[in-house]
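One chain of protein is taken out of this complex; the other chains stay put.
Order of writing sets the labels: A, B and C. Residues in every chain begin at 1.
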Amino acid sequence: MNASPETSSDSAHDYTAAEMMTVTASRALGNGTTCFVGIGLPGEAANLARRTHAPDVVLVYESGTLQTRPDILPLSIGDGELCDTALTTVSVPEMFRYWLQGGHIDVGFLGTAQIDRYGNLNTTLIGDYREPKVRLPGGGGAPEIATNSRELFVTVKHSTRTFVEAVDFITTLGYGRDGRARDNLNPETARHMGRGPTRVITDLCLLEPDPDSRELIVTSLHPGVTREQVIEATGWEIRFADALATTPAPSTHEIEVLRELKKRTDHHHSGTEASGERSS
Amino acid sequence: MNASPETSSDSAHDYTAAEMMTVTASRALGNGTTCFVGIGLPGEAANLARRTHAPDVVLVYESGTLQTRPDILPLSIGDGELCDTALTTVSVPEMFRYWLQGGHIDVGFLGTAQIDRYGNLNTTLIGDYREPKVRLPGGGGAPEIATNSRELFVTVKHSTRTFVEAVDFITTLGYGRDGRARDNLNPETARHMGRGPTRVITDLCLLEPDPDSRELIVTSLHPGVTREQVIEATGWEIRFADALATTPAPSTHEIEVLRELKKRTDHHHSGTEASGERSS
Amino acid sequence: MAEFLGLSEAIARHVHDGDTVALEGFTHLIPFAAGHEIIRQRRRELTLIRMTPDLIFDQMIGMGCASKLIFSWGGNPGVGSLHRLRDAVEHGYPAPLEILEHSHAAMACAWEAGAAGLPMAVLRGYVGSDLPRVNPDIRTIECPFTGEQLAAVPANRPDVSIVHAQKADRAGNVLIEGIIGVQKEAVLAASRAVITVEEVVDELDTHPNACVLPAWCINAIATVPGGAWPSYSHGYYARNNRFYKEWDAIARDRDTFARWMEDNVINASSPNAQPRAGESA
Partner (left out) sequence: MAEFLGLSEAIARHVHDGDTVALEGFTHLIPFAAGHEIIRQRRRELTLIRMTPDLIFDQMIGMGCASKLIFSWGGNPGVGSLHRLRDAVEHGYPAPLEILEHSHAAMACAWEAGAAGLPMAVLRGYVGSDLPRVNPDIRTIECPFTGEQLAAVPANRPDVSIVHAQKADRAGNVLIEGIIGVQKEAVLAASRAVITVEEVVDELDTHPNACVLPAWCINAIATVPGGAWPSYSHGYYARNNRFYKEWDAIARDRDTFARWMEDNVINASSPNAQPRAGESA
């Protein structure tokens, strides 16, 4: 299913901040890119990309489904839909060893519960490890998706709960506590390490690491969003790029495709799946 | 294809020493045993076993063919016949890692170019490694088949060329230069190491390791074979068990099945294979 | 060699108090019916291993079967938290739960190493993560060729692994198809393996490189149609995403959870009496 090309002049008149986030995240994925899709928001963006400007984006899920083209958004990263529409499905050890660690993934795409100034992610817990205030699901595929993909995109809703000065726990490396964790590695290790988080897409803006300090700075504000809104929603003294851009608004086509995809998905998940049912 | 039970009273009147060797080797394999079949003579014995007393012997080849039931003897360990008749075929890394090293093989079954007093095997070369007189094919699967199977059977023609005091090169461990190489291992390593060569079947006799010294001694002479013949064909001062047995002669049924198998095999290999041919 | 047993006999014979027990199946083919049988048999002090604890370990932990959990992602996929797991970790209810926490990559490699008869797995993992600080089983090893520091974790080698599969033939060979996860590895790495299957057939009728587990690496097979419900069996029935969402409300409250388990698991009239394949059409 090839999408018709998006026409950026034809901006949608009516869209939500969440839709703006998804569309912006989807645009980050180039056509032909191999993308390891993390659980949650990234799946929405990755599948929107495939249905709009990037029909040949290659989506890979940790369940072993390689080059999959789901017709609806899977609820889990191992839904039957992912296997049914994949080029092939490999074992989970093979997925992590050959395809991720083996260096075949251009972009790792993750959500998170917390992210800090240096792009470190926390999905483990709030509070102290032995006495957690809130226990979160944990690392899953993220720690190695973030270090073994050539680069990492993160998409997450912007709030002081998620954007913190320093994460309670580094589940997944961004640039480390001081922004220097990816420097001065063994050359052989460096050759296998990706560049780290190069884009963070929120419902308010786009952030990218400062080339020197690796601190995340706002490089583009979504239409209608003010600097003050971002400052208020960020747990550290957020900086803005000198050449601060305005993110292009979603096109009518993008919004239509996204809503149709979510509608089909909601319909599907509201009952039990009909596909894959045994005929007997 | 279940073989009818062999009747040991019904001995064949007419058989060759090579047939005697194959039949004796085949009888060493119990029904239900998992056997990793090495290249050459073991294949003949293993497939004869499957067609006579051990219909449920599980044959595994290093090509990845698991629980295979070939109708003819393969020329190589990767003939199409092996895959066509296998329960399933796995990758070669999986075969060596999961099935052999993972501890699922009861019996490794190998041929060899040289074997010494302590059951060490040489298939690498005659002479010095850097200036070989004769370069042999090398280790292949043998080094790990011999150490990662629960026990090892070896079958080889008896001569002073093959039975040497000390092998020129230990390709594959028997009990080491002094018979002690499998003792005093790290307990975790020991738990994963097999017992080593427990039976060596030749065209003259059956040899087994002395329980104390691990030196190979003759425990059974094939019908009509004299001690002198074995002494002459062995490159060290061979010892005989106190209770020296006479190997039971092949039954008519065993000889018939073996000849039929070899005839079918020769016919098959004299041309190119017809099976697996593309119909176009 | 695989024995065909009833589910309760298979569990009674192969799962004992204090065992290290893996129930694998990556989203697909999760052995729910077997887990429920372990709950009914009131096994205690188990060390549970699963990459994704999922609802089945939420239930087993909530019912007090476990004293330790080895895992790598403990959420309800696409829904949120596993409340019984959280209650155990955050409040020690119904019993304290020790956790040993990995990433998926490390767990997958630990399974691979277990199947391969190795004591440890080596991976490019955990770089810059805090997980090695809280999990003493994450160590480093130096490559003797490049000098690189790599992560090492112990192989998974449970006492018993339990998986669900599509079908067995009458000889006890088992076919797994679709999202195959770490099931082969889990079975081969364990001292004992119990497999529940949708059905037993004359011929597996499959392709040359199918994921087939031979009878001789399996201890017991129990036929349990729908045994993966509410997860799914590729070719048989789909994942009940609705139930995964409903579970959030059931498990959030201790009493609601206890009642649900009493009604649907403890007093279930058949080994897998929840609504399943039939209802999910």
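Basically, contacts are C-beta pairs under 8 Å (C-beta built on N, C-alpha and C of every residue); 3 or more make two chains touch, one makes a residue touch a chain.
Quick caveat, the model's predicted, so the values are computed rather than measured.
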Touch with the omitted chain, as defined above, among C:D19, C:D54 or C:E148: C:E148
Check each of B:T16, B:S76, B:T160 or B:T226 against the chain that is not shown and name the one that touches it. B:S76
From B:A142, B:V225 or B:I238, the answer for touching the chain not displayed is B:A142
Kindly state which of the options C:R42, C:R170 or C:H207 is in contact with the chain not pictured. C:H207
Taking the full complex into account, find the residue in B:A45, B:I170 or B:I201 that is in contact with the omitted chain. B:I170
In the full complex, which bits of subunit A touch the chain not displayed? Write them out. 32, 34, 58, 66-67, 83, 86-90, 97-98, 101-104, 148, 188, 192
Touch residues of subunit C, complete complex, unshown partner: 117-120, 122-124, 137, 139-141, 143-146, 148, 150, 152, 154, 177-178, 180, 206-211, 234
Extract the touching residues of subunit B with respect to the undisplayed chain. 39-40, 62-65, 74-80, 82-83, 89-93, 95-97, 100-101, 120, 124, 129, 132-144, 147-148, 169-173, 176, 181-182, 186, 188-189, 192-193, 268-278
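The definition used in the following text is that only the chains that are shown with their structure count from here on.
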Interface with more contacting C-beta pairs, comparing A-C to B-C: A-C
Measuring from the mean of all protein Cα atoms shown, which chain centre lies nearest? C
With chain centres taken as the means of their Cα atoms, state the distance from subunit A to subunit B in Å. 56
Inter-chain centre distance, subunit A versus subunit C - centres from mean C-alpha coordinates, in Å: 28
Between the Cα centroids of subunit B and subunit C the separation in whole angstrom comes to 40
Can you list the subunit C residues in contact with two or more other chains? 112, 184-185, 211
Residues of subunit A engaged with two or more neighbouring chains: none
